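Below you'll find the structure I mean.
A single protein chain has been omitted from the complex, and every remaining protein chain is retained in its original position.
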Amino acid sequence: MSSDNQSSNDVLREEVRQWLAENWRPEIARTLSQEQYGWETSETRKAWLANVVESRWAVPRWPQQWYGRDLSDEQGKIVEREFAAVRAPGAGQDRINLWANTLLAGGSQALKEKLLAPLLKSEVNMCLLYSEPGAGSDLAGIRTRADRQGDHYVINGQKVWTSGAAVADYGMLIARTDWDVPKHRGISFFFCPMKQPGIEVRPLRQITDESHFNEVFITDVIVPVENLLGELNTGWQVLNMALAYERSSMGESARGPRSGVAESRNEEPLVALAREARVLAEPKLRQDIAQAISYKRLNALNSARAKADLEQGTSSSIMSLGKLAMSRILHEEARVRTEILGAQSLFEGEHYPRAEDANFLTLNAYFTSIGGGTDQIQRNIIGERVLGLPKEPEVDKTVPFRDVRTS
Amino acid sequence: MSSDNQSSNDVLREEVRQWLAENWRPEIARTLSQEQYGWETSETRKAWLANVVESRWAVPRWPQQWYGRDLSDEQGKIVEREFAAVRAPGAGQDRINLWANTLLAGGSQALKEKLLAPLLKSEVNMCLLYSEPGAGSDLAGIRTRADRQGDHYVINGQKVWTSGAAVADYGMLIARTDWDVPKHRGISFFFCPMKQPGIEVRPLRQITDESHFNEVFITDVIVPVENLLGELNTGWQVLNMALAYERSSMGESARGPRSGVAESRNEEPLVALAREARVLAEPKLRQDIAQAISYKRLNALNSARAKADLEQGTSSSIMSLGKLAMSRILHEEARVRTEILGAQSLFEGEHYPRAEDANFLTLNAYFTSIGGGTDQIQRNIIGERVLGLPKEPEVDKTVPFRDVRTS
Amino acid sequence: METESGYDPDLWRSLSEMGVVGLVVDEAQGGSGVGPVELEAVMEEVGAALLCSPLLASGVVAAELLKALGDKGVSERLLPEIAAGTSIATAVLTGDSGCWTEEGVTITGEIQDGGWQLSGDGSYVLHGQNADVLLVVANTDEGLAAFVAASSAEGVSIEALPTFDHTLRLAGISFDGVEADRIEASGSVWEAVRRAMDLALVALAGEQAGGAQKVLDFTVEYAKTRIQFGRQIGSFQAIKHMAANLLLETESAISAARHAASRLAQDSENRAEAVSLAAFACADAFVKTAADGIQMHGGIAFTWEHPAHLYLKRARADAQLFGTPAYHRERYLQELGA
Partner (left out) sequence: METESGYDPDLWRSLSEMGVVGLVVDEAQGGSGVGPVELEAVMEEVGAALLCSPLLASGVVAAELLKALGDKGVSERLLPEIAAGTSIATAVLTGDSGCWTEEGVTITGEIQDGGWQLSGDGSYVLHGQNADVLLVVANTDEGLAAFVAASSAEGVSIEALPTFDHTLRLAGISFDGVEADRIEASGSVWEAVRRAMDLALVALAGEQAGGAQKVLDFTVEYAKTRIQFGRQIGSFQAIKHMAANLLLETESAISAARHAASRLAQDSENRAEAVSLAAFACADAFVKTAADGIQMHGGIAFTWEHPAHLYLKRARADAQLFGTPAYHRERYLQELGA
């Protein structure tokens, strides 16, 4: 690193610090730290984010033209670190804001002018309209259609596994725009306005008896042509870019128990549970517990190695393992919890919070092993993209979508 | 069952009993019971078998024309049971003699006249020439060729995993006779004379440091046209019939330890081993031992159910599970043996017979999980033939073999 | 399946009329007079249909316990009602620990004013909330004894326990000086309990085997019809090989359950070995099949409307009901003399 760089970095750091000192006032910090995270964004948060965006700290790596400062990645990190040091939100969106990055990369001038700033300021709510009942593992098999009529597209179809659809202003939607070419080549990517009559949102009841997701029925929904991202029929590429943002963040966290039973910060949850259930001395359980904990620790070590590799500029093959690893961690932890509880696991409800946890986690583990690409799909991806193993023969790769077999 | 049948069965039973009373003399019984089984057949055994064949008890279900009596399957069982009751060998070959049944089903008149009787009398030794280095799981991918020249075929190629090749008089061989049709349709099936110069047999050293198998190099080997089984280019069908005989007998037995350490007849080997190693009280090991034993017992129960089904005339889907089950039994038993022995398993040799067993069984388990169709192939077969799941797209099914990709 | 009262009275009546409830009750007492083999076969159907009824509680555990205790008078009074389904009986055998050995007995009986009175807290009582007749095993001065009490008797309080599997009904039952009739056992009371529990385990094994087979059936069916990437998903090895492994599990479970049933029917010496093998093999097979079945379905089975999760819940409940698989593996090894 040249000393020129070094000194300009110092200048930048100082500038951020000073701006934060002036703007990140104690009362804002206090209000935001006490907020519950949910679909609705508070006014205080919106105001703060607006300030961050207008001061060009939200997306400093982006071009000047779009609220940015044309900073290098390294300089972007400096900004993020200063924000993180005082726990101020809003920076680093050029790295993590899925919606804004997708829009910047693929949106029309008009759409960017209209939505980039609101997205960065969390003034609009978004949802994902990708999966369909008939297109789960095979996302390119979607049958929702978009037909051009004058200066807009008319969308018809059905989406599923959508979270936040009821409060969303826009959905990132993939729809088929050409039925006479192979499946990957006839898909387009839209920002679909959600507040219109043709959108019907029905909550989906999960096996955990929760409803985090919706089915969305789409009937004659209107999307202006400027809401098309990328070129017509290149939606598969836009989608894959957007998915890359998502995947890179999976495998690092997952929901824990929902019982609300306080867990010791100092002890592994499985150890604490076994201690409480007075079975911590059982040799077979001890082996199972050690193994389950090791899966979690090993995944954390893998993630740390992947991050270190990335920071050194080498791309890491380990990153893609996180989701598969997490699936094993969650299923195995739920299994061992059940083993620890024995007959207690028959129960549920407020008097049996430990059983509630074990049963919930058993079912919720499928959220990871199925959702966002099943373990089986994930193993395909790892085998093909990481290990370079050949793909299977694809029977529908060159067939016009119209002629592809469906359920 | 009609009373007519019943009385004719009684007559048959009486006839067999009387014949055995006259022919199965104590000195023969004694000599044969003391014989070691090997590739060579003793003179006493040959003489006994010749007597059985000539008296038409070897293959009573077969036609009169070929040493049989045209008996029904039920009547055949009566003959077998009487032989079994006095432990006399040689009956039931119409059910279990792979070579003779294959020859009867597919052989030319000339070949049957020449070899059927010697096969039933164990006067000729046989081997299997199916697998090739390039055709393991994909048996139809063989590249050994048979070219017609006048009244014989000339064979060139290489076979592998052949047992008994060095002492065999004939080998059941598959070779390619048409290269311009898809792979399954250009294969023919031969009885190949092994005692000729173009046959070179090299022992294959296994990972268990044993040599039960050979590689066979075949150079300009001559096979008379009458040694073709079935029609030209229908060898795949003949082969599948022959394989059916083999498969139905797998999954019921496997080699045990080779240390020669006497094992208690009353105690499960894993229990005995753990007791001897003074770790039988360890709870984790007890779980592993119980599980490993259960795999074996469950397979025995499955086999018994399959046999009962067959005897009642219902075909059983369980039969095909035996080989896959046996693979799990053997790998798991070897694993638990290692677990029981701990550091002892580092050793081998006469002073460490238990370690020798654990290590041998660990490696030898692959004989079952790879040999005769890998577990993976076996799961395909079960999925497709038993559960009726669809086959994978076959890229080489309709391609002329000449154009098929090979390693 | 799931109903408010825990079972459907009409269904219960049909089962009774078909002779299912009285399967193990002698013909002289209004039962079908058949045995464990037929019971196991019926339970395979019960498992496949996720049937929710007091069959296991009343027709199996209670009926077999009465038979094994051998008090002619009590049997002649109760068994006909049980077989006819007009009376629902259940057994109180353990307390909060859910321990199914002699040490697990938590109720005590003592003589007060010339009659027996029961006190203490029982738990894990199958269909306790639906029972008319309670068979109670209790500690007394004279050792373990068995009693009959009416669920409506004074001093009985029954609390439904909140089960995760809503098709399973369990209750905690407290006894506070409840008057009860002592059953005059012809032999050891605990031996009678063991016989009843062995039959219950065989019935449960049949339910598990039948449940596993059903899950495999509808999963394979789905794999044949669901198209992804232009192919039936069952043509992919990932799915096909899971299915093949599950077939091995389910067929083994069926073999184990039927084998244990036939050993009970023969009153064979190594019946306990066969029962414990069936207990853990069938429990594990059902849990694995139900769990893998969800994975093989993908997203659709993550929805409440799809039945797959109901089978997983039942499988998990069955695996804990009368001792965990680990407990039965240990028992199996002991029966093998180790």
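Here the chain labels run A, B and C in written order, and each chain numbers its own residues starting at 1.
The definition used in the following text is that contacts are C-beta pairs under 8 Å (C-beta built on N, C-alpha and C of every residue); 3 or more make two chains touch, one makes a residue touch a chain.
Not measured: the values here are computed from a predicted model.
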Which shown chains does the chain we cannot see touch?
A, B, C
Sole residue of B:Pro118, B:Gly136 or B:Pro224 that reaches the chain not shown, by the stated touch rule
B:Gly136
Identify the residue among B:Asn101, B:Ser122, B:Ser303 or B:Asn359 that touches the chain left out of the display.
B:Asn359
Return the single residue from A:Leu49, A:Leu115, A:Ile318 or A:Ala365 that touches the missing chain.
A:Ile318
On chain B, what residues meet the omitted chain?
131, 133-138, 141, 160-161, 204-207, 209, 284, 338-339, 342-349, 351-352, 355, 359, 362-363, 366-367, 369-371, 374-376, 379, 394-396, 399, 404-407
Spell out the interface residues on chain A facing the chain that's missing from view.
266-268, 271, 274-275, 280, 283, 286-287, 289-291, 293-294, 297-299, 301-302, 304-305, 317-318, 321, 324-325, 328, 376, 378-380, 382-384, 386-393
Residues of chain C touching the missing chain are 236-238, 241
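Keep in mind that, in the parts below, only the chains that are shown with their structure count from here on.
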List the centre-to-centre spacing of chain A and chain B in whole Å, with centres computed as mean CA coordinates.
55
Touching two or more other chains in chain A are residues 284, 395
Going by the touch rule set out above, which residues of chain C reach two or more other chains?
231, 236, 239, 326
